[in-house]
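Mind having a look at this structure? Questions to follow.
Shown here: the complex without one of its protein chains, the others still in place.
Order of writing sets the chain letters: A and B. Residues in each chain are counted from 1.
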Amino acid sequence: MRKMTKIDIITRPGKLEELKEAMYAIGVTGMTVSQVFGCGLQKGHTEVYRGQEYAINLLPKIKIEIVVCEVPVEAVLEAAKKACRTGKIGDGKIFVYPIENAIRIRTGEEGDIAIMDPEDVEK
Amino acid sequence: MRKMTKIDIITRPGKLEELKEAMYAIGVTGMTVSQVFGCGLQKGHTEVYRGQEYAINLLPKIKIEIVVCEVPVEAVLEAAKKACRTGKIGDGKIFVYPIENAIRIRTGEEGDIAIMDPEDVEK
Partner (left out) sequence: MRKMTKIDIITRPGKLEELKEAMYAIGVTGMTVSQVFGCGLQKGHTEVYRGQEYAINLLPKIKIEIVVCEVPVEAVLEAAKKACRTGKIGDGKIFVYPIENAIRIRTGEEGDIAIMDPEDVEK
């Protein structure tokens, strides 16, 4: 089975649309989005959200989970950095994890095929 | 320490009850449920939710996280596929991850024992 990887992107809620388009442009076939609260401690720094300043922040963020196999991890990282970077504190973090298997429930297919577009699988 | 595994099931919100019962039936002792939004891009296909059609969908899904050790991963996959499959687009995906350790906070127990029913551990 080819190596699969999960990428978690934690960024500003306002970046979802741009990120989604950037991911589809490089061939990502799906993603899972959650609303989370992010905490970052930075000595002497604060983050601004809707005009208010926070020191030990607990700010609304989105977490986007993306599993890839054919699309290179490096391509996801580059596209995500490009879509989410403003250069200001609060742009967020990306975490990369190993994954052992993927299954498409509808068909029972396992491995890389489970996360490929069914149109391409059938071809 | 015996190998532990995390299984993420992303499926239709309406399947939670059935899935929960299927998991308990095979000996799973706990699960963590989140409300998420799922995005799947399928060329030429659409998914229907509450009578509306979506192309690049961002649909309400549930994510169920299950950590197992004694219960075989294969048993979880089979039971989850059975509980969640309707045969229609939108049935969802399952992802399988390695895990290094588990801790029961109440007692400090680590490893497989942390996710066993305390009744069985004490016996």
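In this text, contacts are C-beta pairs under 8 Å (C-beta built on N, C-alpha and C of every residue); 3 or more make two chains touch, one makes a residue touch a chain.
Small disclaimer: the values here were computed from a predicted structure and weren't measured.
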So one chain is hidden, and I want to know which residue out of A:30, A:92 or A:118 touches that hidden chain in the complete assembly. A:92
From the list B:14, B:60 or B:98, pick the residue that touches the absent chain. B:98
Looking at A:16, A:68 or A:84, which residue reaches the missing chain? A:84
Tell me which stretches of chain B touch the chain missing from the display. 6, 20, 24, 28-34, 67, 97-106, 108, 114-115, 117-120
For chain A, the residues touching the chain missing from this view: 5, 10-11, 34-45, 56, 58, 61, 63, 77, 80-81, 84-89, 91-98
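What we mean here is this: only the chains that are shown with their structure count from here on.
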Intercentroid distance (Cα basis), chain B paired with chain A, Å: 20
